[in-house]
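Just one protein chain is left out here, and the rest sit where they should.
Should a chain be cited, it is by its letter among A and B, assigned in written order, with residues numbered from 1 in that chain.
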Amino acid sequence: MRKKIVVPGELVSEERKKVGSHVFVENGKIYSDVLGLVYSDSQDASVVALHGKYVPQREDLIIGIVVQETFGGYIVDINSFYYSFISKEFIRDRLQRGAIISAKILSVNEINEAELGQVRVFYGGEIINISSVKIPRVIGKNASMMEALKAGTGANIMVGRNGRIWAKGGNTQLLAEAIKKIETESHLSNLTSKIESFLKEKNNKA
Amino acid sequence: MTKKEEKKEYVKNGKRLDGRGLEELRPLKIEAGVLSRAEGSCYLEWGQNKIVAAVYGPREALPKHIQNPYKALVNYQYRMATFSVSDRKSPKPGRREIEISKVSGEALEKAIFLERFPNTTIGVFVEILDSNAGTRVAALTAASVALADAGIPMRDMVSAVGVGKAGGEIILDLNKDEEDASDAVDIPIAILPRTEEIVLLQMDGLLTPEEWKKALKLGLKGCKQVYEVQKEALRKKYLEAEKEEAEPNVEATTQGEGE
Partner (left out) sequence: MASDIVLDLRADKVIEAIRQGKRLDGRKFDEYREIKIIKNISKNANGSARVLFGETDVIAGVKMVPGDPFPDTPKEGSISVGAEFLPLASPLFEYGPPGKEEMELARVIDRGIRESKCLDFEKLCIKEGEKVWVVFIDLYTMNDDGNLFDAFSIAALSALLETKIPKLEDEYKIVKGEFSGKLHLARKPLLCTTTKIAGHLISDACFAEEKAMEARFSVATTEDGYMAAYQKGGSGSFSPKEIDDCIDLAFAEAKEMRKQL
């Protein structure tokens, strides 16, 4: 199977199939709604976007940054259309502007506002950004990429679905480079082994 | 224009003054993803026209009273740099730029799945750096590529072209000389190429219904040519992806561990 790049409005399949992400049906035919790669077999048709803003989904684990403290809670930037709110009931410590948290999205309303729960506070560490559509590649099959990144950099890593990666300890500079590489080469095959040898090479030099 | 210019021949032996055939576009070059801070961007050269387009959003529409709870707003801004025209233009936007911005934004609204992003605004900013007739269709063509580059969900691309009349002939993609003909008619057209729905159409000049039929046919043909260049530009950015063998769709099975 060859991966085909489609632009918005381009035909994905003329046959009846189960429709997945980023496709729509018009007059019985299936079209892409974004610039992306087609995944189509005898039963399913979907398109994986090559770029795009993070749209909150229920159950997603995200990484947020505290923007402001209010009377009852905190306003948190989740790298999407709106800020989210966390009630102080969920958090023991007092948080400052710039504090990093992780949370699960409990629900999303009709205007894409997310309700957060299962909040965890991080101390220290830093944030590395990547396009949110590339996050599955940072995790990899059975978290293989994550394991490679952890092993190659010695950093503690937490991946948020919203295009943010929290990292602490180890060689975060190298981690940022590796993630940049994943971002630019995310559409290539055997990415995990490519990243593994990239990290190895860098570590040998050092 | 002066009287003696009326005799000027705009088409001779099937060739125009700049050597093009009647149904030939000026050279069109499109590059997607040229600005790092924008969510999507495009640089376009179309004859002498040079254009940069950038997309920001969808982001929360502010102030709040402009928000629409059912769909996203499109904030399209067409601007010309002061030095992009033969006489220096005032830096303030004129009535022409404001009108073009309005109808072009409306053309894009039909293409974008606006209902998926209520209360937000999508900023589409286009700057004309150099011009020689047909900038509004060139701008819209660039904007559509920038929107696709930004990953904004759309029903289709928007492809646009100018068509019209000079020296009694119906021609595609008029340049400035042709637009200055005494009988010139200028018709900017934009369509959704898949369905041929017309999303922008303007005209000024004197035209018969027969001439319009011919012009429309030529315009649709031109838009399709533009569409091919747009598609090529977007694909080029990710060319290697098509060459490689596919991997099964990678879905995250586990999340990372914290400390």
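In this section, contacts are C-beta pairs under 8 Å (C-beta built on N, C-alpha and C of every residue); 3 or more make two chains touch, one makes a residue touch a chain.
Bear in mind that the values here come from a model prediction, so they are computed numbers and not experimental data.
Enquirer: Taking the whole complex into account, name the chains on display that the unshown chain touches.
Expert: Displayed chains contacted by the hidden chain, ordered by label: A, B.
Enquirer: Tell me which of B:37, B:64 or B:95 is the one touching the absent chain.
Expert: Residue touching the absent chain, from the options given: B:37.
Enquirer: Return the single residue from B:29, B:88 or B:102 that touches the missing chain.
Expert: Checking each option in B:29, B:88 or B:102, the one touching the absent chain turns out to be B:88.
Enquirer: Which one touches the absent chain: A:16, A:97 or A:200?
Expert: Checking the options A:16, A:97 or A:200, the one contacting the hidden chain is A:97.
Enquirer: Identify the residues of chain A touching the omitted chain, counting contacts across the whole complex.
Expert: Missing-chain contacts on chain A: residues 65-67, 77, 79, 81-83, 97-98, 126-127, 129.
Enquirer: Touching the hidden chain in the full complex, which residues of chain B are there? Just list them.
Expert: On the chain B side, contact with the omitted chain comes from 35-38, 41, 48, 50, 52-54, 56, 59-60, 77, 79, 81-88, 91, 93, 123, 125, 127, 129-132.
In this text, only the chains that are shown with their structure count from here on.
Enquirer: Return the distance between the CA-based centres of chain A and chain B, expressed in whole Å.
Expert: 32
Enquirer: Could you pull out which chain A residues touch chain B in their complex?
Expert: Touching chain B: residues 1-5, 7-10, 22, 24, 31, 33-35, 37, 39, 46, 48-53, 61, 81-82, 102, 110-112, 120, 122, 133, 135-137, 139-143, 146, 156-159, 161, 166, 168, 187-190 of chain A.
Enquirer: Would you tell me which residues of chain B are touching chain A in their complex?
Expert: Contact set of chain B toward chain A: 39-40, 57-60, 69, 111, 113, 117-120, 147-157, 192-194, 230-231, 234-235, 237-238, 240-242, 244-247, 249-259.
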